[in-house]
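Up next, chain A:
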Amino acid sequence: MLLSFLLAVPVITALVIMFLPRERTTWPRWVALTGTVMTLIISCRILLGYDLGAAGFQLGEARELLPALGIKYAVAVDGMGLVMIILTAVIIFCGVLASWEVQERPQEFFAFLLVLVTGVFGVFMARDLFLFFLFYELAVLPMYLLIGIWGTGAKEYSAMKLTIYLMAGSALMLVGILALYFGGGGYGHSFLLDDIARQSFSRNFQAIVFPVLFLGFGILAGFWPFHTWSPDGHASAPTAVSMLHAGVLMKLGAFGIIRLGLELLPAGAQMWAPYLVVFTLINIVYGALVAMAQTDLKYVVAYSSVSHMGIVLLGICALHPVALNGAVLQMFSHGIMTGLFFALVGMIYGRTHTRDIREMGGLGRRTPYLALAFIIAGLVSLGLPGFSGFIAEILVFIGAFKVYPWLTIIAVTGILFTAIYILRVVQKIFFGPEKDKFENLKDANLMEKACLAILMLILLGVGVYPAMLVNIINTSVTSMAAVWGGTP
Partner candidate 1 sequence: MSISLTHYLVLSTVLFALGLYGVFTRRNAVALLLAVELIMLAVALNFTAGAQFWGKPGGLIFAIFIITIAAAEAAVGLALVIAIYRNQKDVDLDRLTILRW
Partner candidate 2 sequence: MIAHVWLVPALPLLAAILVSAAGQRSARLAGSITTGAVFFSLIMALNVLAGLISTPGVEQVSMVWLRSAGNLSMELGMLVDPLSVIMLVIVCFISLMVQIYSLGYMAGDKGITRYFSFMSFFTFSMLGLVLANNLITLYMFWELVGLSSYLLIGFWYHKPEAADAAKKAFIVTRFGDLGFLIGILVLAYFLNTFNILEVGEAVKDGRLTGQWSTIVALLIFAGAAGKSAQFPLHVWLPDAMEGPTPVSALIHAATMVAAGVFLVARLFPVFAASETALMIIAYLGGFTALLAATVACVQNDIKRILAYSTMSQLGYMMMALGCRDYIAGMFHLTTHAVFKALLFLAAGSVIHAIHTNDIRQMGGLGPRLKITAATMLVAALALSGIPPFSGFFSKDAILMGIWAAGRMDLLMVGIVTAFLTTFYVFRLWIVVFAGHPAEKKRQAHESPWIMAIPLMVLALLALSLGWLGENFRHFISASWGAPQVGEAPHHRLIPMFAFLASLAGFGWAYLVYFKKTISARLLARRFAGTYKLLERKYYIDEIYIFLVRQGMFVFSRGLAWFDRYVVDGMVNRVGEFFRLAGKGTRLLQVGRLQAYLLAFFLGLVVIMVSVLMTHPEIMEIIKSK
Partner candidate 3 sequence: MATIIGFYLLALLAIGAGIMLVNSRNLLHALLGLAVASLAVAGLMLGLRAEFLALVLVLIYVGAVVVLGVFAVMLTGHFEKSVLPPSNELKILGGGTALALLVLVTGVILIQPLPPDAVPAQVPIQKLGVLLMTDYVLPFELVSVLLLAVLVGAIVIARGKED
């Protein structure tokens, strides 16, 4: 029942928030905080309840939903899903902390946020494709309102672009899901992943369906050249939404590729991976180079996400257990890191009222805590050992190198470019002489400190002792690697 609880808590919290008296503007955030703390606790409980020795899918629940169509309510977690669930719980908790000061329609804001999170949780645990799709849409749609109403800048444009783009992805994904549903034939029509996994799809079928699914999910994962929704979307979104979006939603895409693409269509993956790898390299290097030329802080972080998601996709496309391990770890690491980044950008913007890097400078003296957190986020981003980013990246590189040595070398150069733009931004914002207009800036308050500290500690903890996550991820990767069989 734990998993159902996890799904129920945010929904119930959202409902409670909607029924709060409208004039009590501070109540929603406290209720939201309570709800997210509960999700955090439940997800920790799930973590403890997961038996590493047994591996596979655990804590499963299944009920008939629409037997006529073979639709079930079936949820369960495996190692990969578990890690993602924890990531989500952490990010939403910190996201609520980071949006403590939301003044405009706080009720709706927090309610939408929680609905979104429900969708995300659902995707990570769904064992039924219909359910998967349902939750996926649930996760994407509130984004439109969250950006369109609470955003900044060209928010309507960004929200529209993002939603339509992601809907296009969902459409492809739906095609893929329906193909899986009808394609096998052998077991009758069932959306249940276990049923689908038991069918052996023909090579031709896999060759056609895999790219459709990959593209559908790839759009959400920021796959080049379908990434342009993300910088605009991130730039316009409010802080918590950026955090959730870059931190968790983009991971949904990568997760979907692994769950549906790699697990169900291994032959298709093997056929297409060598071509897709090239695009992931473009993602990595191109994202980093474009980030270098940005002047808006949010765009820098957004393009850095594109670059880092490239590493995730590279890890996936390498079809090598080590690289896949790294990819999932990178999903986690990048989720936390980019959450930290966007939280910081929000805090900096809240103080300086500008996101233009050129206008900042010397903030380090007045806001040492923010500077520390930003530098740490930057260090994770550029893959400094001791933080989680390093271990994720090196796993991806080691694995990918065994499959595509030459291409991986190109990917590795990406981390140099990352170092360049990260250090450049750090220097421009925090170093150098202090500007007069920033004389009265205040450092992080308690809530902000808590939010930042949690994220930083996780990054550090995973970096120092990655085995705690890698062991969990291993359980999924091992079974997947067995499916590929012959891959080196």
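Criterion: a contact is a pair of C-beta atoms (placed from the backbone, for glycine too) under 8 Å apart; a residue touches a chain by one contact, two chains touch by 3 or more; residues count from 1.
Basis for inclusion: all candidates are chains of the complex that A comes from, given by their letters.
If you're wondering where the values come from, they're calculated on a predicted model, not measured in any experiment.
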| item | value |
| --- | --- |
| Pick from 1, 2 or 3, the complex member that touches chain A | 2 |
| Candidate 2-facing residues of chain A, complex | 161, 164-165, 225, 227-229, 232, 286, 289-290, 292-294, 320-322, 324-326, 362, 364-365, 379, 382, 384-386, 390-391, 394-395, 397-399, 401-402, 405, 408-409, 412-413, 415-416, 419-420, 423-424, 426-427, 430-434, 465-467, 470-471, 474, 477-478, 481 |
